[in-house]
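Below is one structure, written out as structure tokens; comments come after it.
Every protein chain of the complex appears in place save one, which is left out.
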Amino acid sequence: MSDEPVTGVQSILPEGTQPTPMLPKGLKRVPSGVDQLATEHLILNVGPQHPSTHGVLHMLVELDGEEVIAAEADIGFLHRGIEKLAESRRYHQMGTILDRADYVSGFHTETAFALATEKLAEIEVPRKASWIRSLVMELNRCASHYVWLGPVGMDAGAMAPFLYLMREREMILDVLEAISGSRMMFNYVRPGGVVRDLPAGIDAPLRAWLAIADKYLGETEDLLGGNEIFRARMKGVGVIAPETALAFGMSGACLRSSGIDFDLRKARPYCAYGEIDFDVPLGTVGDAFDRYKVRVEEIHQSVRIVRQLLDGMPEGEHTSKVAKALRPPAGEVYAAVESPRGELGIHLISDGGPTPYRLRLRSPAYYNLGVADELLAGGLIADMIVSLGSLDIVLGEIDR
Amino acid sequence: MIEGTGWLKGFVITFRNMLRGPITVRYPEHKLTLPERSRWAVQQRLNDDGSPRCTACLICVKECPDDVLYIETSAAEGGGKHIDRYVYEIGACMMCGLCVEACPFSAIEMSHEYELATRHGGDLVRVLLQDVDAASPRRERKGEADA
Amino acid sequence: MPAQRVADILAAAGVPSAPSDELLGAVVRLEASRVADALAALLAEGFDFFLDLFGTDTGEAIELTYHVRALAALDDVFLKVVVPYDGEAPSVWRSYPAVLHAEREAAELLGVSFPGHPNPKRLLTTEGCDPFLRKSVAVRSAEEVRLPRE
Partner (left out) sequence: MSLFLAILLRFVGLVALLLVNGVVLIYMLRKVLARLHLRIGPNRTGPWGLLQTTADVAKLLTKEDLRATPTDRLLFNTAPYLVFVPAFMAYIPIALSPVLVAAHLDTGPLFVFAVLSMVPLGVVMAGWASNSKWSLIGGMRAAGLQIAYEVPLLLSALGPVMIAGSLDPLRIVAAQSGTWLGFIPRWFVLPQIVAFFIYAIASQAETQQTPFDMSEAESELICGFSNEYGGMRFGFLYLAEFSNMFIASAVGTLLFFGGWQLPWVATPLWLAPIVFIVKVYIGIYFMMWARGSLPRFRMDQLLGFAWKVLIPVSLVWVVLSGVVIRLVSR
């Protein structure tokens, strides 16, 4: 490394060039010409303290009246350097920071890391541990989709579904708390298995949720997808063509709503998914309404998966013996899970030490958000809010 | 735009939910029962006679990712260790439970104490043990094999 | 797909590379200056899904890893290039626009540059922040940042 201290934006710019000002790429700053009036474009800062940016996202948009001409996502307000911190954590401690990356579906990040470590250290995972992981991940997927579906209804102005979905989400979080000890920061999945077996009596609250999940979700579907205003707001808004989705590395429901059938649970089954029967819903148009439909159907499928997992939960050990001070051999692995937002990958490089040499979190929402600059231009402000919401971004995971 | 009856259905659903009644828990009067595994503030587990189980082995201190535990020890008069202070900074604790998992003597546990809001910053630093002799690790290990 | 096949594809496009099959999968190592050509060739061969770009400080240089996938055949390929500290690799956004954010992130966190990037601003950190994914930048421990205990 050079002795020169690297400071400022100059470090990432070629020699002699000046940093560009913070303005959107397609900025025009010209009279609009639409109505032959000398109207000037408006630069609007949406966020980082805006009710609809779902966290601390900052959107810089250029407006002609209410029409969005250019937009640029500005992220990093929640950057905590998780990838750097991971280099000083031992393997069994990693859950504490990985939970905080994607804070609405911590189990997925934890499991991705556990799978990567197990691959690297060649640890066998008991069958029951895999099933428990699948169970908690599916529950977590439902909780995450609930907390997407509600706010996206709020983005469109409907407040009721949000609060109704909180009711169901609470039931799930109670179950997750009973299993792991915490409602969101679980720290439960470890390399080799899970920390503790499922508690006795977890069946009852889970079945109680399973009994109402489809019915109550149906009510929300009537309130949102069945409502003409909501349909008018979502249909044809934020259309992502399949080529665009692929080019921007989108995954998860955003990719599937564009009609591309790719789900890691089917493509590369991990945990218990190889033994479970479920469908992968697909969209056709790739607009915000398709993303809504795909995610709602995913909840129904998750309910189905949870029912199967609960019925067929195997007996046995919940974890294999793993040394507390795990030192995987030097090497490099990549393991991924299908998180509620898409392919969440952990790229792990070990040098044989007690902590990872490098841990890279392939964050799905980070890549899904990449399309925003292209997606939002051309719509109205209201469309921008809905399109952005329909991407299901979680800033904790994007900024890491 | 209002061609369908979906919006009318919405009215029916919100009304039905209104009849279902609130789900809010009126917090200070009513409290939820926490699951047994709920992780909240760390507390000491004492023996039946009130003596600490802690041996001041410092494993929990080393394990804690946030470095919220702190033990000051000195040599006890009759040999062994004397715990001057066992300090727990609850304000920095994230209740991950790693210290409890690591403790070989089951000397600490996660309590269900969740009402942690306080008016004084000083309350966020707790002294869990003060001026007591640490338990002898050998005796504990025999009695508590695989505890 | 074995790494040798990937190397053949790259060789046909005139990019020399060193393939190896590792625990990670098919890994191909090549010159940093040729990475844009290599990825363009892979895109033409059906590697349509860009997963990730990230850098690792190996202690001597920065190793950039490009992870692409042929979605239909479910083949993963890892391209690895080594650039010196404060060195550069061409931006590959014309093949994969997905890399736009990742290149900005790698640039600021590892102190390399990507000529050809259309919007080379900082992404996650603010002006004056060290490229802290380098090993030479230490994480301050909790003891260092903590207020002194009384």
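General observations
The letters A, B and C name the chains in turn, as written, and every chain counts its residues from 1.
The rule we apply is simple: contacts are C-beta pairs under 8 Å (C-beta built on N, C-alpha and C of every residue); 3 or more make two chains touch, one makes a residue touch a chain.
Quick caveat, the model's predicted, so the values are computed rather than measured.
Listed by label, the shown chains that the missing chain touches in the whole complex are A, B. Considering the whole complex, the residue from A:A73, A:M94 or A:L224 that touches the absent chain is A:L224. Taking the complete complex into account, residues 42, 44, 50-52, 66, 153-160, 163-164, 167, 223-224, 227, 229-230, 232-233, 380-383, 385 of subunit A touch the chain not shown. Where subunit B meets the chain that is not shown, the touching residues are 1-2, 7, 10-11, 13-15, 17-18, 20-24, 26.
Criterion: only the chains that are shown with their structure count from here on.
Among the other chains, B has the CA centre that is most remote from the centre of subunit A.
Taking each chain's centre as the average of its CA atoms, subunit B and subunit C sit 42 Å apart.
Between the Cα centres of subunit A and subunit C there is a gap of 22 Å. Taken together, the subunit A residues at the contact with subunit C in this complex read 1-2, 5-9, 11-14, 19-20, 22, 25, 72, 75-76, 79, 81, 83-85, 87-88, 119-120, 246-250, 260, 262, 267-268, 331-334, 343, 345, 347, 349, 357-358, 360, 362, 366-367, 369-370, 374, 399-400.
Here subunit C touches subunit A in the complex through residues 22-25, 48-52, 54, 56-57, 65, 67, 71, 74, 76, 78, 85-86, 88, 96-98, 100-101, 104, 107-108, 111-115, 118-128, 130-134, 136, 139, going by the rule given at the top. Taken together, the subunit A residues at the contact with subunit B in this complex read 89, 92-93, 95-97, 160, 164, 167, 170, 174, 177-182, 185, 187, 195-196, 199, 219, 222-223, 226-229, 231-232, 324.
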